[in-house]
Structure formats: structure tokens, C-alpha cells
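Coming up: subunit A.
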Amino acid sequence: MLSNVKVLIVDDEPSILMSLEFLMKKEGYRVFIARDGEEAFDIIKSEIPDVVLLDIMMPKVDGYQVCQFIKSSSEYTHVKVIFMSAKSKEADMKKGLELGADMYIFKPFSTRDLLNKVNTMALSTI
Partner candidate 1 sequence: MNSTQKATLIVLCGVAILLFNTPVLSIFNISTFVGGIPVFYLYLFGAWLFIILATAWVVRRTNNEAENE
Partner candidate 2 sequence: MSSGWIICLSLVYLLLLFVIANWAEHRSLIKRSLVNNPYVYALSLAVYCTAWTFYGSVGRAAETGVDFLSVYIGPTLVVPLWWIVFRKIIRICKVQRITNIADFISARYGKNRSLGVIVTVLCLLGIIPYISIQLKAITSSFLILSGETTAVKSSFWEDQSFYIALALIVFAILFGTRKLEANERHEGLVAAIAFESLVKLFAFSAIGVFVTYGIFNGFGDIVSRASTVPDLRKIFVLPEAQTGSWFWHCFLAAIAILFLPRQFQVTVVENVNENHLRKAQWLFPLYLLIINIFVMPIALGGKLLFANSNVKADNFLLEIPLYFKQEGLAFLTYLGGFSAATSMIIVECTALTVMFSNNLLMPLLVSRPGWQERLGQSTGNFVITARRLFIAVIILLAYVYYRNVSDRYSLVSVGMVSFAAVAQLAPAAIGGIFWKRASLVGAIGGILMGGLMWLYTLIIPSMVSNGFISTDFLSYGPAYIHWLRPEALFGLEGMDNLSHGVFWSLLFNVSFYIWGSLNFKQSASEHNQAALFVDIFKYDTSYESSVAWRGKALVSDLTSLLGKFFGQVRSERALNLYARRNKLNLKTRYASPQLVNYTEKMLSGAIGAASARIVVSSVAEEEQITVNEVIDILKTSQELRLVNQELTRKSLELEQTTTKLQQANELLKIADQQKDDFLSTVTHEIRTPLTSIRMLSEILQTNPDLEENQRSHFLNTVIKETDRLTRLVNEVLDLERFESGRYLLNFETVQLEDVIKESLNAIEQLAKDKSVKIQYSVESTLPAIEGDRDRLMQVFINLISNSIKFCYPEIGIIKIQVSQNYPTVRIQIIDNGIGIDPQFHELIFDKFYQTTDQSIRKPKGSGLGLAITKKIIELHQGTIKIESKPEQGATFTFEIPIGQTKTI
């Protein structure tokens, strides 16, 4: 069931965080939120989420570092990472995918689209 799937949302924009949290909870996931990379590390270690929705530009530790952390550890091999970024350059996307991210979506995005993608990934983890 989706309620067993843990989704971690990492973003430093409160309004985005709030909206995504609402959406994901409505869909039935177990939702965790982090406002920067450091908070994200803590939650990843303690909860081991299945899907991580990751912003790139954040204070202290950025999204790339978080992604690298997840993908470099054997403990988190099943964790799916979706980058959501306002960075629109090809180079940024390429860098994200090279770090092992499973998906890269541009802000602003359609909620339906995002939900479809998250759901697909969630199913593959079950």
C-alpha cells in the first residue's frame, strides 16, 4: 500500500514545501519534510525514505550533495531521487542525472504530472 511508501520532500521554500506536503499526504504517502540538506540527511538516515523530492538550490547543503549521499551508499540503493529545480539549463539537468538521480523535473510543474511520476516510482519500490 502507498501508506507504506515514505516520501521525503526537501525544499527551502515554505510555500512549495507546504503544497507538496498536502499533495503527497492526500495521495496517501507517509510524508517527511526537510527545509535544507542537513535536515534531509537526518531524515534519510533515520527513516530511509523510498522517494525523495529534492530541490537543488538550498542553503548549507545543496540538492546535489544530498543526491550524492544517497546514491553513494549501498544502504539506500532502492531510494528513488527526483530533482525539482528552477534551474532550467541542460547542464544542470545533466549534472543531476550523472549524480544518479532517477528523474529531473523543471519548476513550475503540473501537479498531476508530478503525482503520476511519483506514483510510478512508488509502485516500483513496493
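Assume a residue touches a chain if its C-beta (ideal position, glycine included) is under 8 Å from a C-beta of that chain, and two chains touch if they have at least 3 such contacts; residues count from 1.
With respect to how the candidates were assembled, all candidates are chains of the complex that A comes from, given by their letters.
Since this is a predicted model, take the numbers as computed values, not measurements.
Looking at 1 or 2, the chain of this complex that touches subunit A is the one numbered 2. Those residues of subunit A whose C-beta lies close enough to touch candidate 2 in the complex are 12-13, 15-16, 18-20, 22-23, 26, 57-60, 62, 84, 86-89, 106-112.
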